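I am attaching a structure below and will ask some questions about it afterwards.
With one protein chain held back, the other chains of the complex are shown just where they sit.
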Amino acid sequence: MSTPAQPDADSVRAEARAWIQSNWDPDLSLVEWRRRLVDAGWATPSWPERWHGRDLPKWADDVVSEEIRAGGAVGLPLGTGTNLAAPTILAQGSDELRDRFLAPILTGEETWCQLFSEPGAGSDLAGLTTRAERDGDAWVINGQKVWNTSAHHADFGLLVARTDWDAPKHRGLTYFVIPMHQEGVEARPLRQMNNHASFNEVFMTDARIPHEYMVGQQGDGWRVALTTLAFERKFGSLARPQYGDAPGRALDEARAEAAAHFETYKWYPQRAGRVDLVVSRAQATGKDKDPVVRQEIARLLSMQKAAQWTADRARAARSLDRTPGPEGSIGKLANSDIARQASVVHGMISGADGMLTGADSPLDGVVAEVLISVPAQSIAGGTDQIQRNILSEKALGLPREPSFDKDKPFRDVPHNR
Amino acid sequence: MSTPAQPDADSVRAEARAWIQSNWDPDLSLVEWRRRLVDAGWATPSWPERWHGRDLPKWADDVVSEEIRAGGAVGLPLGTGTNLAAPTILAQGSDELRDRFLAPILTGEETWCQLFSEPGAGSDLAGLTTRAERDGDAWVINGQKVWNTSAHHADFGLLVARTDWDAPKHRGLTYFVIPMHQEGVEARPLRQMNNHASFNEVFMTDARIPHEYMVGQQGDGWRVALTTLAFERKFGSLARPQYGDAPGRALDEARAEAAAHFETYKWYPQRAGRVDLVVSRAQATGKDKDPVVRQEIARLLSMQKAAQWTADRARAARSLDRTPGPEGSIGKLANSDIARQASVVHGMISGADGMLTGADSPLDGVVAEVLISVPAQSIAGGTDQIQRNILSEKALGLPREPSFDKDKPFRDVPHNR
Amino acid sequence: MKFVFSEEQEELRQEVRRFLQKTSPLTEVRRLMETDEGYDPAIYRQMAQQLGLQSLAIPEEYGGAGYGWLELVVVFEEMGRGLLCAPYFSSIVLAASALLESGDDAAKRDLLPGIAAGTTRATLAHAEDNGQWDGSQIVLTAVQSDGDWQLTGHKSFVVDGATADVVLVIGRTAAGLALFAVSEGFSRTPLATMDQTRRLARLEFAATPARLIGTDGDGERILNGVRDLAAVALACEQVGGAQACLDMSVDYAKMRHQFGRPIGSFQAIKHLCADMLLEIESARSAAYAAGWAIADQDDDLPAIASLAKAYCSDAYFNAARNTIQIHGGLGFTWEHDAHLYFKRAKSSEFFFGDSSYHREQYLQRSGI
Partner (left out) sequence: MKFVFSEEQEELRQEVRRFLQKTSPLTEVRRLMETDEGYDPAIYRQMAQQLGLQSLAIPEEYGGAGYGWLELVVVFEEMGRGLLCAPYFSSIVLAASALLESGDDAAKRDLLPGIAAGTTRATLAHAEDNGQWDGSQIVLTAVQSDGDWQLTGHKSFVVDGATADVVLVIGRTAAGLALFAVSEGFSRTPLATMDQTRRLARLEFAATPARLIGTDGDGERILNGVRDLAAVALACEQVGGAQACLDMSVDYAKMRHQFGRPIGSFQAIKHLCADMLLEIESARSAAYAAGWAIADQDDDLPAIASLAKAYCSDAYFNAARNTIQIHGGLGFTWEHDAHLYFKRAKSSEFFFGDSSYHREQYLQRSGI
């Protein structure tokens, strides 16, 4: 294969801009517009031409996104389909799966969820016990998943299940696409201690998956799952698209789509501690005069500033194509500390009002929501304990703990179910 | 064997008092007096008659001690001989060892040290690598010990050495009495970061021990060592005998003995944080007006009060013959926290003066000594980490970590030397 | 002997624990959390009739059993462990203590027998919207005309204020502060509480007729006495709640496996639990010391009460948040019980003054 001449960013940008100017039509339905975008290869310009792309380098995705934004147009749908399912299937799926699934993800016609974690397999994801058994041309699935955003309305799920109980834990797993709209699949919302229900539990009872919906090879599910998890880290940030208030059917639908998507995450700023509110709250209550409270505010703001600068350091290194040092990996743990300290400070500031919630309480319940959401910050996406393991091993090179379960047949390993 | 009638405390007390009144003579030399005390069986009334005791119940030791104190007389010598060597030899030694060693310990004519820890075996004492090899009627010792109080002037040492490298770690150890005054034994004082040198390193190079000086059986050294460690915990407190200033040769010698003994420990109050000085220091510097400092003082005093009350709870339970709950075992860990917090508070109070030491610094260097001694509080006698292991296993019943080295031949276990 | 509960007191502990396990397991607590009233009057009556809990520390001459505060230490520790929903703290610690402090014999004769029998639910209203627990900033005014007192103003953070039969109110008079009793003629607005197991209300008074309890001007002394007792009762509750958290964590850590091992065999979990144990046992020592200070009428009570409230608040909150952490995602769910303790811990941290307030008070009351 000959290497085509590398296009430069300016010409890609110009070409994309011209195409958007000629083709963007806010009066289309959102799906109609995205079909047009996908068909032209501008939805995912770095993808292969055979699958909705233009074979451009990776940077082209960002350049074209900017142009779509600049042109007032709508880009890819938000969520698990775009962020996780599409890149995983593109990277690891068969051609049949790519043909079947990629386009409807990009147009938003089919939505997805992720079915990895289980009640008995959290920190130790590879210890999962959802069972997949071959039955002719299909697989029969039994088990329970948890922490599944959007599972109650998704069309398909990314599923990891155990197909071999005699293999060691990481080698007995297989990765599937599971159709969610079937009798054997039930998604139930899971209420959190802060009263939100952002996640579901998914119960699978003799649910069926066509054999062709296997992603990668049988027994190779852990490797495929790691691909998905790498994309998950990459798309971890939750920048909300800004569509302004221009009229048009596609824009209306995109605004509704974004609102629905972000509804799930509306308590996340509270989970992170709402440091932004601290100074104004202290001033409003007069607690900014209390030297003891001031110390804690200063600690909090210092931690947050330091974390921002640490992120800036990592970003600066990456922008020069240098690999960031440890500063690139401490953010998650820092955020737990910040959230905890923010909760302490909000408490000190609120005093007796901290006992209240909702409309009776400060800022219409926002502060109360901080107090009862912060505990999730140090759990979700990897507990502080797991983060410290990772940091000590990856960033400091300390030895792993000796393992007991890696080489044994999984059926001989003590596990929760 | 018939059980003799149990004597009551009042009659024991009366008999001891009468004996002391007739026999205590401050003009004797200390050794002469103690010989008299030992020969009469009043030095160790709970010991068997055959070895300097009176076969009385355990409580008799305390009762008679009280009478000795009340009579203005001198009791047993201080230190490793009395606290560790004597009870270990009485409990585990052969009759020959008891005959040879017990009396000179009780009279103070021979002094002792403990040779357990090694540079490579601290938290994991059973991983020690000092080597004992049989050579005819003797054992030849090679290795290094550390943290040995008084080793530079002791006559004998309690030694644990490895005699079998093919046995699992706990089963290849043997316990010996080693004569310290020999060519193959060298004790060097070990200077600490606070400039004191309370401990020694002891280097043994082809040092020799007569075979009869083995305590317990060959390979049974771990069990014997646990006996010693149990006595060590029991004698952990360092109450200093009060001899007043009455005249008399025995008293002069006892005062000198106590002064020499406690010289080693004179920085221990600083290691514990000198909480007693905090309020007066804060008042002297005016820092008692600073609300931020006040919070930390309050935290410190609260921790200390709580620890005292916890000790009171355990003592009250024991006084009623109840087994204390977890309150009986948290003291050591609490003391680490208290010392650390005391160091923080002393620092806040001292400000710039905290950079100084000795005569230029607050309280003639006492505060500076606190700052540079407190780090030992969370290490000596079992690190905080080991304490947390013990608490979580013993008090909470959490499972031990899986072990890798317990059942293997020691020579196959990775260790430091 | 100090720090040793008598066999009778230990037996009381077992009785209370059994009673709460039977009549008020956490499933029942969850049911009551969702009701308007917030507690089950039938259980409250049983507490009085079967166990006599309401009468324990009330003198016999006022219909009580004439025991002392050590009994209450035991009872509050168990109620904290069980997150009991009941107007017990309000009736017994706040109202009964205020009446006893007031020295108003007629009022005591009128009100204490009902409180002791569990038929009168009472509370004390002192804080106002600014959330100050001491009396210094009280605005609600009491004026006397023709010998009758009338209250005008508001009270907030009144525990069980929406359901109490009698509300004792600290109001400002020309002589300073004074204690009043009201039963009607004022409005009650339930407040939305983070901790649904303890209800608060805001009360509005507009020339509400009230009965003066004790001496006019004596309100600050009465309030200060009650605040110390309230701090100790809360500290005991907090110890009980913290212990429940630790027990829950340890049980889970023994049972839950990850990486082929119980998570309780990992030092990350073991050491967290050991630190919780240390803090809880220390807090327990402080709470018991405070209880004995009441029982022994120790002059140090105000200092020790503040010490205990600060220490136990911190220990409880740390235990509750670590319990969620040890349970991972499960611990953050509504269906798991950890959040019930977390919310109680967080709320009772603020109730009657937060830890930094009480640390400062501890020093001041110790003469430092």
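Per-chain numbering from 1; labels A, B and C assigned in written order.
Basically, contacts are C-beta pairs under 8 Å (C-beta built on N, C-alpha and C of every residue); 3 or more make two chains touch, one makes a residue touch a chain.
Fair warning: this is a prediction, and the values are worked out from it, not measured in the lab.
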(message) For the chain not shown, which residue from C:Thr173, C:Thr215 or C:Gln267 touches it across the whole complex?
(response) C:Gln267
(message) Out of A:Leu128, A:Met214, A:Ala250 or A:Ala307, which residue would touch the omitted chain in the full complex?
(response) A:Ala307
(request) Check each of A:Gln114, A:Asn148, A:Gln270 or A:Gln385 against the chain that is not shown and name the one that touches it. (result) A:Gln385
(request) Could I get the residues of chain C that touch the absent chain, sorted low to high? (result) 266-268, 271
(request) Spell out the interface residues on chain B facing the chain that's missing from view. (result) 117, 119-124, 127, 146-147, 190-193, 195, 292-293, 340, 347-348, 350-361, 368, 371-372, 375-376, 378-380, 383-385, 388, 401, 403-405, 408, 413-416
(message) Tell me which stretches of chain A touch the chain missing from the display.
(response) 279, 282, 288, 291, 294-295, 297-299, 301-303, 305-307, 309-310, 312-313, 316-317, 319-320, 326-327, 330, 333-334, 337, 385, 387-389, 391-393, 395-402
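Following the convention adopted for this analysis, only the chains that are shown with their structure count from here on.
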(request) Please report how many Å separate the Cα centroid of chain B from that of chain C, as a whole number. (result) 45
(message) On a C-alpha centroid basis, what's the spacing between chain A and chain B, in Å?
(response) 57
(request) Pull out every residue in chain C that's touching 2 or more other chains. (result) 261-262, 266, 269, 356, 360
(message) By the touch rule stated above, which residues of chain A touch at least two different other chains?
(response) 292, 404
